[in-house]
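Just one protein chain is left out here, and the rest sit where they should.
After this line comes chain A, so read on.
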Amino acid sequence: MGVALTKSAQWTTAAGFGTGTLEITPLNEGILKEIIMFVESFIYKHPQEAKYVFVEPLEWKTNLDPSAFESGYVVSATTVKSEEVDKNGQPLLFLSVPQIKIRSFGQLSCLLFIAKDTKLKEAQACIEANRNPVAKILGMDYNTMKEDPSILNILDKITKEDDPESEVKMKMAMLLEELDLHLLNYSLKHASLEIHLNPVTIKKDIELLKHFSGQGEQTVLESIEYTSDYEFSNGCRAPPWRQLHGEICYVLVKPHDVETLCITCCAEGVFLNGGKTDDEGEINYERKGAIYKDLVTFLKHKSAKFSENMSKQVSTRLTEEQQKVKDQPKKAPKKKEADALHKSITSSNKSKLENNQINFGKNQMTKRLEPSVNWKTDVDFKVISVRDTQEKKHGGRPEKSTPPVSPGRAQLVHKNADKTEEIPSESSSESEEDEEPPDHRQEANADLPSEYWQIQKLVKYLKGGNQTATVIALCSMRDFNLAQETCQLAIRDVGGLEVLINLLDTDEVKCKIGSLKILKEISYNPQIRRNIVDLGGLPVMVNILDSPHKILKCLAAETIANVAKFRRARRVVRHHGGITKLVALLDCAQNSTEPAQASLYDERDVEVARCGALALWSCSKSYANKEAIRKAGGIPLLAQLLKTSHENMLIPVVGTLQECASEESYRAAIKAERIIENLVKNLNSENEQLQEHCAMAIYQCAEDEETRDLVRLHGGLKPLASLLNKTDNKERLAAVTGAIWKCSISKENVTKFREYRAIETLVGLLTDQPEEVLVNVVGALGECCQEYENRVLVRKCGGIQPLVNLLVGINQALLVNVTKAVGACAVEPESMVIIDRLDGVRLLWSLLKNPHPDVKASAAWALCPCIQNAKDAGEMVRSFVGGLELVVNLLKSDNKEVLASVCAVITNIAKDQENLAVITDHGVVPLLSKLANTNNDKLRQHLAEAISRCCMWGRNKVAFGEHKAVAPLVRYLKSNDTNVHRATAQALYQLSEDANNCITMHENGAVKLLLDMVGSPDQDLQEAAAGCISNIRRLALATEKARYP
């Protein structure tokens, strides 16, 4: 009992010094009640011990009147004596108003019965007056307030004393010890139940309440504010000397139905204090009421209105959530997670939750979202639900705080969804931004920037103001830094996007202008773009394109240009007829026929066209839009605009053209509309972006031979060559090198480039450039090196080493070009020496293992000149362990280009007898024979060459016949390709040395076909055909001779 009273009971501050009082706290009350129960039942449970006389009486001031005592007491006006007396005849209870002395548990029990309703007070007074009751009951030796008050100690004392009382005393001690333990347990339990408040939770509560405070019937409070603005670093606002008592801060709360309350928030809980004194503004810190566990509970008790509105808030949120969940169950897969939040709140749709639940497995939020009767959790939940409501409104995306796996997963899901919605044929040029970026919103608990609240207010004025107020709010909103993500997201998060989009639907020109000006700025943010599309902003903007006000046209087009950066948006624009309208904007001439208006908000027609082009540029990244632009007659208009000299205009125009030039129809139109001329002209512009787009457009178009010639004729090669020297802007460099690559497919162009010394520059660009540039540079060199002079030039400039170095890359496009370039260089024996020395052949050979067929084929083609020109090629080839087997096995490929190139490699390998023997062992003959049935002329040619080479070994000639390669070969002679004829005739000539083959040929009508070939101007063909015929003829003669000797 003693320990419990000293350690657990909560004494007022003065407790340490003299007569303290017990505070009225739930804990103290509990302890007192436990003690009372103990004392009351004492007389029944332990009648023997109840008679035990205390060593010293328990003495305190009672409020009981002597008249309350009845039978068993001697009552006078001011005194009461119990009839029960000790052995010395002293009464066990003696009351002399107001002092009372009691010396046994029996009397204590009786007193409590008499006290009835006031027994708690009496018990408290008793405990307060007797700070160490055990010592008084059992004597000072049992002072439990001393150190080490162990039960053993007490028992020890008792057993030493031998008087008859000792047994009773021992029992007493045991009982008191039991009580003490019980009380300690009780207070422990209580302590663990109690939620200790800390500055953070209190701050959160107050901020939340503030959010729902204000004028009006719906708010929970009229106002709530701190008494002090200063916050100490520990989060407390109470002055330091009060913080010692665990006090955190003081708040003035004005509920709707009660006077202003001055409240102390301390670690133990929340209570009403003495209020703010009027004169000095000081707070009377004294507690004036019960302690509540938190602010919300406190206010619920104090204000009925608060409690009513608070539950309303919760329920309206809940119904809102549920409604929304119902309304849009599967609107977008991404929303599933947000829905999951609500579902887990309502905790109804457990089954539907299952697939989402997994995301929340490690999420601390689930814990907070578990339904609970506890108000504390309700408050937390409310924080979330408020955020969620906003999120739902604004497109409903999962919070940032969802587990890290979910954005990726959501992304995947959404991508799939996008794919299914999307028409399959989207242009390859749309690469950027087709991924949905993971949406992130400010976290529920994150501190919101001040802009957030200001913007929220402005949005309120937008909603509730007339035209004038709306314009003012719009202008004020534009004063924020709209390029800043915080502001962009704030506008969205407070519901501003809906309002702005709604304004576009009104008749108010000024409001539309203001709204579009804001939308234009914030739509630079990818998330906002998606939100705008989700809210149906695009169709409205498309409609505005028809407006008679040019500024509206401009702004709408510019905003569309920003928004249509992703596929779904571009599709929406197209489906609402936006492309046609945008194309119409390009027609300056048509616009200028309208009567000139002295409208305040007018802009020049050129500006309208520019904005139109800007929007088309964004839209033109989708294949279907390219088609739509063409069908709407966009190309002649773009061509027309290309003649202007406004750079601002030219960039989007050329950008659109460049984007569209990926389509054959555009390339033809570009040629027809004489656009190349202007593209070339603008290569000379000062603007880097313009140069880049022009070069890019040329790159796209120069696949066409006529276009390449046009570029040259209009003098485009020189500016391209000179732009090669400007390497700082990598995008432009990539475009320029691309244009050079494609242009150098024409021999005349290559000659020009050599003249402009572009080849040297290209070689210089082989190192330290990004891959996009390297691909084009190497591609260009590959084309240039088809000519002898350039091969020499590249070698002399030291280009071979960097080229060979690039053979180890992984970029497919780059490898295709590099192998081609190396192959082209290898034609030159001198260069070949260098390549060989750098181990280039081995690198090429290993690229035969590359998974991409293009790389395989290109590497194989490059190997041919290498083998041809290497010194001691046979030895070199043999040195590649497993190399020959690899090549032979490539004949099993199903890619025609790979097969043709490998056949060519085999032709070259087979020139060496030893190697031919090896590949024969690896089964080259059956594999080649298998390929014979093909219509591909390229493959036919190289296959025939390979067969003819492979006939040079052992009984391969016979083997080809056995594998039925001869008959298909004969059919090759019917092809239209002379190269095929020559190679086939040579192969047949080789094969005709075997009699059976001759018979097969004859049977398949080879003789007649070969006779035609003999008349060919191609000498090799003539010879081979003649040789073959002679072999067949010889066999026939021999047979005749044998038959008719």
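Note that contacts are C-beta pairs under 8 Å (C-beta built on N, C-alpha and C of every residue); 3 or more make two chains touch, one makes a residue touch a chain; residues count from 1.
Note that in this section contacts and distances are computed from a predicted model.
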Options "Phospholipid-transporting ATPase", "BHLH domain-containing protein", "EF-hand domain-containing protein" or "Rab geranylgeranyltransferase": UniProt name of the undisplayed chain: "EF-hand domain-containing protein"
Touch with the omitted chain, as defined above, among A:Pro57, A:Pro199 or A:Gly514: A:Gly514
Residue of A:Ala68, A:Ala290, A:Cys475 or A:Ala1036 touching the missing chain in the full complex: A:Cys475
Among A:Gly464, A:Gly536, A:Pro770 or A:Gly798, residue touching the chain not depicted: A:Gly464
Interface with the unshown chain - residue positions in chain A: 214-216, 457, 460-461, 464-469, 471-476, 478-479, 507, 509-510, 513-514, 548-549, 597-601
